[in-house]
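Have a look at the structure below before the remarks.
The other protein chains are all here in position, but one chain of the complex has been omitted.
We just call them A, B and C in the order they show up, numbering each chain from 1.
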Amino acid sequence: MRAAVIVFPGSNCDRDIQVALRRAAGAPPVMVWHKETSLPAVDLIVLPGGFSYGDYLRCGAMAAHSPVVAEVAARARKGVPVLGICNGFQVLTETGLLPGVLMRNAQLRFVCRTQHLSVETTQSLFTGLYRPGEVIAMPIAHMDGSYFADDDTLRSLRDEDRIAFRYCDARGEGGADANPNGSRDRIAGILNGRRNVLGLMPHPERHADALLGGVDGAALFEGLVRALAA
Amino acid sequence: MKAVVHVTLKSGVLDPQGKAVRHALGALGFDGVGDVRQGKYLEIDLAENDPDRARESVEDMCKRLLANTVIEDYVIEIAG
Amino acid sequence: MKAVVHVTLKSGVLDPQGKAVRHALGALGFDGVGDVRQGKYLEIDLAENDPDRARESVEDMCKRLLANTVIEDYVIEIAG
Partner (left out) sequence: MSAITPEMVREHGLSADEYARALAILGREPNLTELGIFSAMWSEHCSYKSSKRWLRTLPTEAPWVICGPGENAGVVDIGEGLACIFKMESHNHPSFIEPYQGAATGVGGILRDVFTMGARPVASLNALRFGAPAHPKTRHLVAGVVAGIGGYGNCVGVPTLGGECTFHAAYDGNILVNAMTVGVADAARIFYSAAAGVGLSVVYVGSKTGRDGIHGATMASAEFASDSEAKRPTVQVGDPFTEKLLLEACLELMATDAIVAIQDMGAAGLTCSTFEMASKGGVGIELDLDRVPMREDGMSAYELMLSESQERMLMVLRPGGEAEARRVFEKWELDFAVIGRTTDTGRLVLRQNGTPIAELPVDPLAEAAPEYDRPWIPAPGVAVIPPAAVPAPDDPLQALERLLGCPDLASKRWIWEQYDQTVMADTVQGPGGDAAVVRVHGTAKALAITSDCTPRYCAADAREGARQAVAEAWRNLTAVGAKPLAITDNLNLGNPERPEIMGQLVGCVEGIRDACLALDFPVVSGNVSLYNETDGAAIPPTPTIGAVGLIEDATGACTLAFKAAGEAVVLIGTTAGHLGASLYLREIASAEDGAPPPVDLAAEKRNGDFVRAEIAAGRISACHDVSDGGLLVALAEMALAGDIGAEIAVPEDAPPAHAWLFGEDQGRYLASTADAETVLEGARAARVPAMVIGLTGGGRLTVGGRHAISIAHLRAAHEDWMPRYMSAP
């Protein structure tokens, strides 16, 4: 698997994803500066976490206009897999590659903790190694992760099996403590209609090494490597 | 000239900041506070001297960057 | 009645957000954009019907909660 990681001014999880991808794929990803106007031929494009442009104005809004993002969007429309993590998810909604928007957390505070998630669909390149309904855990760390979309959008996300992950408690259930940021429908990650673009707030790259407290995130990268080799 | 842009959440979109302000005002003992909505406010200095062209350009800025029209509305004022 | 409050950074205080917006507008190809300052904007519904008392109360809200008077100024408008 040949991957590209886009680096924006203010990205701060670019090295983390680089390490996780190298570990899963056996080869390091190409790091692409936001000012590039073209992308090498790759099997996967990742928009990493961080605070592109300081998260000023709106998270991801300024990064969405970076020269390279136009090329990312073009590739996505051609079917190249694109993964947006945290700030990368925000960039994807700002570009319109994914529907909805990520708003300020309901409690108006940054939240960082290890969060339980339920795997809502295994029908994607990204989630194929999980079991349907599996409860996993990954770190979250964000100020603006409250997923919002209107009722119609939510309905189509559900009907088209495009909700990838939901926040939940240790038993896989919803409830007051299970939603860390007030997201509608406890949405933590979604797919586009073509299922080649995934955006999620949790950080799989931070749980891809047993020393760091968990490996549930590694399955996402390993799943991608397998799916893309097939 | 100068442009002033107000960006507000569309009605129907939950405004956690406005809600928190309302709550905090209540806690501080301010009675009779109803709905509170919070928005953004931008002042932009422009080299453009023609009000129409200025408005057009700011309109474009709003659509492309300053507002997320999925959830936000904007109002532009052009001042001398 | 309704109060509208604009909260802006005092002049001279660094506005990182405004600076970033200005920069982004430039990168998007908008020419002639000078200084950009970003502020907050609040709409508050009040049960109070007397404009003077309303203003007084909102003034108090600004000082105690809505504005951080160390670095921010505020302007209040009372509408019908």
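To be clear about the criterion, contacts are C-beta pairs under 8 Å (C-beta built on N, C-alpha and C of every residue); 3 or more make two chains touch, one makes a residue touch a chain.
What you see is a predicted model; the values in this text were computed from it and never measured.
**Student:** Just one of A:Ala41, A:Ala176, A:Leu211 or A:Ala229 touches the chain that is missing; which is it?
**Tutor:** A:Leu211
**Student:** With the missing chain put back, one of C:Val5, C:Ala20, C:Ala54 or C:Ile76 would touch it. Which one?
**Tutor:** Candidates C:Val5, C:Ala20, C:Ala54 or C:Ile76; residue touching the omitted chain: C:Ala20.
**Student:** Using the document's contact rule, name the residues of chain A that touch the chain not shown here.
**Tutor:** Residues 9-10, 12-13, 15-16, 19-20, 49-51, 53-56, 109-113, 139, 141, 143, 203, 205-206, 208-209, 211-212 of chain A touch the chain that is not shown.
**Student:** Could you pull out which residues of chain C are in touch with the chain that's been left out?
**Tutor:** 9-10, 12-16, 19-20, 23, 68, 70-71
Note that only the chains that are shown with their structure count from here on.
**Student:** Could you tell me the distance, in whole angstrom, between the mean C-alpha positions of chain A and chain C?
**Tutor:** 34
**Student:** At what distance in angstrom does the C-alpha mean of chain B lie from that of chain A?
**Tutor:** So the centroids are 29 Å from each other.
**Student:** At least two other chains touched by the same residue of chain C: list those residues.
**Tutor:** 21, 24, 28, 38
**Student:** Which residue numbers or ranges of chain A touch two or more of the other chains?
**Tutor:** Those would be 57, 61-62, 65.
**Student:** Chain A touches which residues of chain C in the complex?
**Tutor:** Against chain A, the touching part of chain C is residues 16-17, 20-21, 24, 27-28, 38.
**Student:** Using the touch definition up top, name the residues of chain A that touch chain B in the complex.
**Tutor:** So the residues of chain A touching chain B come out as 57-58, 61-62, 65, 94, 100-101, 103-108, 146, 148, 182.
**Student:** Using the touch definition up top, name the residues of chain C that touch chain B in the complex.
**Tutor:** 6-8, 18, 21, 24-25, 28, 30-48, 57, 60-61, 64-66
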